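Only one protein chain is missing from this complex, and each of the others stays in its spot.
Labels A, B and C are assigned to the chains in the order they are written; within every chain, residues are numbered from 1.
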Amino acid sequence: MDAPDALRTDLLPREHPVRLIDEHGRLTEDDRYAAPPTERLLEAYGALVRGRRINEQANALVRQGRLAVYPSSHGQEACEVAAALALRDGDWLFPTYRDSVAVITRGVDPEEAFVLLRGDWHAGFDPRAHRIAPHATPLATQLLHAVGVAFAAKSRGEDTVVLAMCGDGATSEGDFHEALNFAAVFHVPVVFLVQNNEFAISVPLSRQTAAPSLAHKAIGYGMPGQRVDGNDVAALLAVLGDAVENAREGGGPALIEAHTYRMQAHTNADDDTRYRDREEVRAWEERDPLRRMRAHLLAEGALDDATEAAFAEEADRTATAMRDAMNREVHPDPEDLFRFVHAERTPQLDAQWAQLRDELAREEAGA
Amino acid sequence: MDAPDALRTDLLPREHPVRLIDEHGRLTEDDRYAAPPTERLLEAYGALVRGRRINEQANALVRQGRLAVYPSSHGQEACEVAAALALRDGDWLFPTYRDSVAVITRGVDPEEAFVLLRGDWHAGFDPRAHRIAPHATPLATQLLHAVGVAFAAKSRGEDTVVLAMCGDGATSEGDFHEALNFAAVFHVPVVFLVQNNEFAISVPLSRQTAAPSLAHKAIGYGMPGQRVDGNDVAALLAVLGDAVENAREGGGPALIEAHTYRMQAHTNADDDTRYRDREEVRAWEERDPLRRMRAHLLAEGALDDATEAAFAEEADRTATAMRDAMNREVHPDPEDLFRFVHAERTPQLDAQWAQLRDELAREEAGA
Amino acid sequence: MSMIEHTRTEVAAQEAPVMTMAGAINRALADAMEADGSVLVMGEDVGKLGGVFRVTDGLAARFGEHRCFDTPLAESGIVGTAIGMAMNGLRPVVEMQFDAFAYPAFEQIVSHAAKMANRTRGAIRLPMVIRIPFGGGIGGVEHHCDSSEAYYAHTPGLTVVCPATPQDAYSLLRAAIEHPDPVIFLEPKKLYWSKAPVDVTAPAAIGHARVARPGADVTLIAYGSSVGVALDAAEVGESEGRSVQVVDVRTLTPCDDETLFTAVRSTGRAVVIAEAQGFASVASELAARIGEHCFEHLEAPVRRVTGFDIPYPSPKLEHFHLPDVDRVLDAIDTLNWEDR
Partner (left out) sequence: MSMIEHTRTEVAAQEAPVMTMAGAINRALADAMEADGSVLVMGEDVGKLGGVFRVTDGLAARFGEHRCFDTPLAESGIVGTAIGMAMNGLRPVVEMQFDAFAYPAFEQIVSHAAKMANRTRGAIRLPMVIRIPFGGGIGGVEHHCDSSEAYYAHTPGLTVVCPATPQDAYSLLRAAIEHPDPVIFLEPKKLYWSKAPVDVTAPAAIGHARVARPGADVTLIAYGSSVGVALDAAEVGESEGRSVQVVDVRTLTPCDDETLFTAVRSTGRAVVIAEAQGFASVASELAARIGEHCFEHLEAPVRRVTGFDIPYPSPKLEHFHLPDVDRVLDAIDTLNWEDR
């Protein structure tokens, strides 16, 4: 810890993103963050393998018309996995539309996680049971909800920490600003994790900000900012873990910028050849989070064939479950349109459901 | 100029607000900013005297029921005057509801400046003629308009600079964030001047932000932030002048935090005894911007009795003009309700005006 | 039913203490906070200052700064944070300082507060209240006098309540705070200092209009500050020989069709009164649904007396804009009386 000076430059991120394992899988010394134990890295690697497989399977399901849309986190699995693993059961996770892998890694059944993207309903799992908010689409809005959830927990003296995720593009929204400011002023346990994947759909980071880094925004709220190599799951676990435990102990919020890259198009509906070079994408393949961790674990002698096979099998099981689930026909119940809008159905919705019911009955009779 | 390092700490404000003339009127050496020439300070002092008088007169007019409401800038006149004087004729000023003194100092007739606060119409002067936007009420919203005006000027190759004002409270709004970010990404000539007067109505700065200073927010957008003693008109002129000329030369936007104090209640409708100590207010009287500049000019031998008398007379003239103007009865024209909503009156508004006209005619006939 | 309930309430109210509407709201907040430790009040200047209208006066002192407190100045932040609180066991009551200053929170209100229960299939309901001082007639400058109810009433998932009396302000706010879903609670600024007895033991349920005055010839339908205009017009109308019924809508959504339609069918003539600009407004809705459901009973078109379709005017011009007794009487006069 640096001694705080009057200008609080201790709140600035470091010059380079924190990295504990380099692109070749070699351990790098760091004076503040220790690499997690091998056990933990092994667990993380298993989750990475499964996460990558989820991304691949989801892409396939989109091609088969079984998912309406998929914003893939291919290449960003280290962030996804670390976000899930950094939390305890009692903590809360606030994911975006891109964070299905984090949601599943934290324990949601893939079938439930994909209800939204399949088009069955707006959200598919019980947020309270899993302590995971529904995937957020309106950018940065969920960061404020995270602050409120943390506030409520703190007000009851619970030691809950909330991890709130967003992308680089989302940092431009007013709600990002308001969320960080509220979190800092209320001094609540929220860790903001920005996945800087260099793009907001087609818009590169240089069009999003002129700041030295996104983590530089933290000092403007009086909270620490840190940058981390977003493809190094060891560094992510260390930095997020540190921020989460600091928040848990009453140290207040923090902003973590994970520097990574969106390897695929924004979603299947996007065409990224319109706005970025293949060269750039290829260069990032070298930095793949899985390859890196695998090299590290192999070098450490921590990954044997049996374990690799077990991970692959587990990933297969998930993929098969996804496929099976998405191939099962769902018969959405039209009455669901009216069931949840209000706790008690209004007279107007009663009448509207009666109208629809009548239409359906006549249709059935006619058919 | 510090050499930019990788973390760009050169964008951080200094540890202490820039001050060129201390509370006793004594010049302080500064390695970056030179005090403006005495001529200029004399002009500024004249404007301060007039500004103070405008505040006093406006308060009196409120008491007499001639103004609907007045948010006074008493104690903040140095910021008001410097904001107006830092600009050239072709530049633009974006004031808030509290900045009537700046508006008048830039050349608007007091009668026109007070149309809003008198309740005659929503804005009283021609913004285009004066290059002053109407007083903004929805907080921070006008900062974005300032960015757009600067963008348009820049796109035509004009060397216009835009000075956009807001309060400490307004920095919490999402629009503040978006405006600074857009300005920095578009690299447009906007100088953001935050008058940190320690309060947003009743809410103290400590409840508004946990940042080391408001100027620390600048680095998060990649623009320089600077703090300045908001009761030192010399420092304000120097710092604003520097930022304005830098912007004019293509150096991009800057954020200036002027540290000052709201000496009176938020408006006449407010009761500040509910939320702050008289002690605190009295302490700030020592730092009065007029007293300080007067002491300095007297010490410099630059202010003689004749000049003081001339300034007082000029201030009197303004006050008398205000009184006269506000005492003249205005007969608002009801057709104005419909005149400006659209360039061409819609059939609906035609019909509504016909209805009102008919009502008024019958009323007149009946009366 | 609502007439009976109303009558009972009025009787009890005779013995009840007199309060301003602001006082009644203050009392409702205090009683709710007393009754339920999860209720908290937050917003701009609601703490030490007690709100710019003094509606939260004394709450911070009585319940502590953790139960009633000031936030940073950001309305989206306030509503968004309240959503999170409501997700996690609290019952926040937030104050927007003025109607137009709720607009920065629009996305949070429309895309989240209104939709959370639906998108989570009821797993997360948001028991939160957004109090919005609204409307004009107080000589306020621009942005301080908007009638914004249509924006909320149009949004599925919101419950929109608008009291016209101190009694309803008290009882409906208590009901709103107990409501399992988000409630937009619209407080007519102009009525903050209006006074009437308030029986704090009288319950009220959201969703019920109130016949504020019986009458046989024409029904005036109003809410908020227009209820007073309607009652005054009814008085004058009566003196001119027309028996005028007044319905106070009270809950804008869900709409109490039963009371409305019964009232209009009984008179065959209706005028809807609201201060907001009329186009695509709550008044449009009321006129449209009466037109649709009472068609066979209508002797004349449903008239609307609303604000003009203009930005809210400056103080010196607002009296030209606001619906008043004469304008209501003019509208009544057009209702095909010659057919009688």
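We take it that contacts are C-beta pairs under 8 Å (C-beta built on N, C-alpha and C of every residue); 3 or more make two chains touch, one makes a residue touch a chain.
Quick caveat, the model's predicted, so the values are computed rather than measured.
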| item | value |
| --- | --- |
| Contacts of the hidden chain among displayed chains | A, B, C |
| Among B:Ser155, B:Thr320 or B:Gln355, residue touching the chain not depicted | B:Ser155 |
| Touch with the omitted chain, as defined above, among C:Lys48, C:Arg91, C:Arg125 or C:His143 | C:His143 |
| Residue of C:Gly89, C:Gly139, C:Pro180 or C:Pro311 in touch with the missing chain, whole complex considered | C:Pro311 |
| Contact with the hidden chain (one of C:Gly50, C:Pro127 or C:Gly157) | C:Gly157 |
| Of A:Pro36, A:Gly174 or A:Gly241, the residue in touch with the unshown chain | A:Gly174 |
| Residues in chain A touching the chain absent from view | 68-69, 116-117, 119-122, 137-139, 169-170, 172-175, 200-203, 207-209, 269-271, 274-275, 330, 332, 334, 336-338, 341, 346, 348-349, 352, 356, 359, 363 |
| Contact set of chain B toward the excluded chain (per top definition) | 92, 121-123, 126-129, 133-134, 138, 141, 143-153, 155-156, 174-175, 177-179, 181-182, 185, 336, 339-343, 346-348 |
| Missing-chain contacts mapped onto chain C | 76, 100, 103-104, 106-107, 110-111, 114-115, 118-119, 142-143, 150-151, 153-154, 156-157, 253, 255, 277, 279-285, 287-289, 291-293, 295, 298, 300-304, 308-311 |
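The definition used in the following text is that only the chains that are shown with their structure count from here on.
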| item | value |
| --- | --- |
| Interchain centroid distance [CA atoms averaged], chain A/chain C, Å | 41 |
| Distance between chain centroids, defined by C-alpha means - chain A, chain B (Å) | 43 |
| For chain B paired with chain C, centre-to-centre distance based on mean C-alpha positions, whole Å | 37 |
| Residues of chain B touching at least two other chains | 172-175, 207-209 |
| Residues of chain C touching at least two other chains | 71-72, 74, 76-77, 104 |
